[in-house]
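Written below as structure tokens is the structure these notes are about.
The other protein chains are all here in position, but one chain of the complex has been omitted.
A, B, C, D and E label the chains in the order they appear, each numbered from 1.
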């Protein structure tokens, strides 16, 4: 009935421990991740009922990925399997002024070969009330774009809420479609826009700056251009260096602008998936709280994610709420 | 002749490495700890002659705990063994705004079944000159409370100094005794009070705030109510978040108020046992220095403990003294 | 409809890696296990639909145990939570002539406090067709014995198959019930007996030896004394030393004696849970194969389990069948 | 002048430690390997001058692979780099009757896109005296087959020795060429044949069995069909199970049949790359010893490789010679 | 009163885990060892009162070594400290036909600079009843030889038993003394000879073979030449390969020859220190049992040591006795 649907690639993440480079390492830690999966897992930790739809390799690596989804109690009944290998990404974690580096091995992965005929969207969305998508999926292959489009159309027909995180990654989009056209089509099936000025400029063809006033103006244009969209949320990251960030959020919900305080993240543990934690907090929040509190919840969730190793936010509702309520000094839970 | 006596439970501490949660882990680090043991071990690292009295399980886990005490040259001749298992605690280490979490498995442990008849206090205190106790021991079971009380009474009869750290932990005290009554009885056998406003309010039934003036007033009441007590020491922790604290100390020794500078602990390695390191520094200091220097020594020891993994302060006298003398920039020792 | 029900304690298993003793270790590996859970997980790896019923601690350790059950897709809807801690067991793995050693911390665990009123057996068995129990559960506490008994009675009323593995562990049974009486009551609710001569002698009050003839005679007595039981299976282990065992199986199914060949397990990886793998193989086999093939399947499953670290048999149907078919030389799967 | 040339794919090997499955693991060990590279590295450990020609990814993974080749002092001046990712293979190490399992992610790797135009064979073979190839390279893609063919032709023109290990892997050869045709072409450029009855049957279209007589007959046919080939070597593996093998070698050098004794490898550490160690031993041996001693050297090298973790044989000349001389009891080197 | 004295160098042992070579490793395990220390620690595990006399470096490495001795409750009151570094040895563990390799960094270590004036033998031997020495100590430096000699002379004056294990290591003895002369002098202060035919030939200048008859003849000559010696014990190792040994013992006690059965050690965990475990078993046994049982105890202790990682035998009296009594199948201890 109330199921949240996420759809996207699952990749194996491989990285040396700590700040080691591969050239120094002999052991790697591995996790599974993917922007939409991260959102789904985070909502599951809040207690949400989440179904993740993806295509995994039909080998022991795919088995391991599947067990990872099951471990956190995602609905995996719509997962499909393929003869192709699972996508992999390699991560070197930076520190201070050294940036983290990522190298991908995903271009012929199990998920990238997905086609609309492989997903039974009717069955998959049966109990769905919310669908979340990101700009990574349409950027991979024509098949993944078309499959997503078909799912979104059905979701809107069924009256589901649709949150869009149209992250634009320039290294992708290699299959001959114009990103702006593709994202435009998908945003017309969406109801909540999660993204910054860059994404707004990309889909609007504008050139707005980062000020709050420009954010509001851009948001209004988004809502005007995509009438199904009613709210726009943005997360602002201020990086002192790789190890120390500040996070805040702002929104325009058609009527009101609101901006949260900065969270000061003085000792980052893992920066991957923090945007996904924000989206997850927002999706959960918008179903339970007012818009402003949703945004505070989302930015607290995002801040907390920086303290967990791996791609996923492990925080529970209670743990996020404690942050929202201002308990930032980290006293022991006994 | 000059032996320092500590008495209390030894538990196995289990935690994933780094900031991992158990749900992410497959390996755990283990240590042994316990608030009174931590004090004893820390004093042993200063070169003190320390005897720890406890009850360990009579299995290979108890053997391992015993070897841990021997490793640091504690006098273990008064350790007793029991058929019951050793207490265990599980720790998830937080970061930034995420608090650390602890879960205990101690309620039917070897130590919790201790009874006065099991400890030969005459023999155990034979060479004792100082006895240190904390509010954890009387909070566990009637047996541990009674056993401690018997030891303290004999200690005072023998003219030993007794330091009290009446930490109040609300999750304990489940065996039907009123904490205030029990602590009052034990404080009447004590000569040095180590504790903050919360503990003073608890035993005085007052409601003092955190200001220095109120601290002095409360300390005077402590000394008035418990005539054996002649000095009161307090450690003040200012938490920016889980990873960044400041520490300072203050005291009222019946005549004089004194307060140290803050130590700024910008990158905490392990926060467990830092209060115990303070108590150990104080106990050592009061036997070798004036009160004010004792307090500086104690707060330097406490600050240093934040840089060691595990429950124990490994700092030697020389290492603490270097901090007391203001060498805070961490130049190499070669 | 076709669900297999397992009921029993889940414990955290802690052990140093390799053949280290705790006294040499600073890191531990952890797993979750419990004889009935091991059976359930193994059947789940064969593709079976399994529900495990247990009581877990209501803390992050219990959360981790729950995620472990979910990971392998067990039905966890009937799991209950308690304020008491999860049971723990410590394992030192032997080698050659050195035996492995186990120390338990389970006597006041979450599961041991279970009472019949805490399990809704009607709902729990709704889709059940097979119930598996072992002699560990009734040996823990009166509550666990009574809860199991209630479940078994309902299972038989519903016409479910019931497999009994009445393993007798002398260190348990401390709550004042006679093991023979308790097991007798439970065996009267069972249809398949899995156990060796020792267990048969225990419940029959006989003194049979290990020969096949005596096994047949004892089996006949079991079937006579417990009319609901129709088949008896036994697993025979020949230990050259801690690192090298041989395994075979035998049965009496009321009509026919059958005995398998020995599997030669020359380099044991982990011996824990191998009996559970046998039981799981049998339960799966009896639902899909003839009795003799079931036994071959079970003993191949048991042999394979010796090659996996942890309590659980990870072998799939195909992997077991390859062994049954005689592919023992371990050629690569590519 | 005297350089040995190896040409083939370098892959990253990822595996859990010990006998763990991926589903149980959180950490992986990584190595680099590839059948021809393994041969080259092994010869380098014997002190040979080896150049390995390959195509690596142009990212930090490729950098790490390159540093791995440099570490063992291979000549890497002919290594080329590509925008595509490095191939990866995943390994689960079996034990006793459980086979090891491998899953590949190599189909669109950096090496698989190689084309003849990318290698400057004239420069690459400038100092070459021996070229080694295997049946994996022509099985990958048309480009890798053509590139190898071009190199072999030049090698023969220059009068270099060419050793062929035409291992047939049925999971490959997916690009539309008949394996028999391709291997035939390449064998016509070869002077030493290293392979078993299966490979001989594959290229001859015959159906010989494993007896020595049939081996001799098949070898004669090989030499007849491929006049450039003058010697045939075979390695015979007898597997008791995954953990315990026996190895011996046999040859037909156009005049004489010779067979070595069995080496009994009672506790296999890592079975990967043992065939490559045999080939390396043979290539080194044929340049320094008579044929029979070469074969003894090769089979001792092969046996020793089973005792090293990873894909590579680390044994030096001296270490292999000690085995050849019959020192099998493993007395300490101090 | 009843203290056993051991005297000798303590070194740090560094080795990669498993069978890795240093060239493959990035992490090392470390232990402390030394042949005489290993004997002392093993006797301490049997419950013996042992004092180890040595010279450690005066840095944090020496502190760590000292804590290691304390951990197992050795009497460390006679340990001295020096400005020179602790000796180190590096170990690569072989497998099957690959031998283990050791490289030493000990020639200017703290212990090697010891001089008679540095040890207060009167105080050190105050409670001593047994002194154990090996051929390593006199082989290091003139100072260590002289220091040992002084201790042995006093031990004999005090009527202590002295066991000699005159292991001859040809890589040592570089300081200009003839090994035979030095060992002869020391054996004249000894009462029990532990050593094989090689050692007997070395000190006798004979050429006996390995048969029992020759062992008896050689033993008689030892007893004749060194009248203080009354018993000769030998341990016979049959190596199938690095991973699989057999062990038995034999003796001539002046009256009687006796030989034990072989222990079959099919899966060696760590071979280092197994000779020391034999000596320790013998020293303990000769104080508690008849000669023949002492030898059985010693060879069971030796066999068990092969199952522990590190230099030390962790077996307790009970654990050894179980082996002596024939319990070799490694059934669980619960």
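We adopt the following convention: contacts are C-beta pairs under 8 Å (C-beta built on N, C-alpha and C of every residue); 3 or more make two chains touch, one makes a residue touch a chain.
Model, not experiment: these values are computed from the prediction.
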Determine which of the presented chains are touched by the chain that is not presented, and list them.
A, B, C, D, E
Selected residue (touches chain absent from view) among B:60, B:168, B:284 or B:314:
B:314
Filtering A:18, A:209, A:254 or A:326 for touch with the omitted chain leaves A:18
Touching the unshown chain, subunit D contributes residues 67-68, 70-73
Missing-partner contacts on subunit C, residue numbers:
24-27
Give me the subunit B residues in contact with the hidden chain, please.
263-269, 303-304, 306-310, 314-315, 319, 322-323, 327-334
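Simple rule for what comes next: only the chains that are shown with their structure count from here on.
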Give the chains in contact with both subunit A and subunit B, ordered by label.
C, D, E
Return the chain pair with more inter-chain C-beta contacts, choosing between A-E and D-E.
D-E
Cα centroid separation between subunit C and subunit E, in whole Å?
45
So which bits of subunit E are touching at least two other chains?
24, 267
Treating touching as the only link between chains, describe the layout with one word: line, ring, star, complete or other.
complete
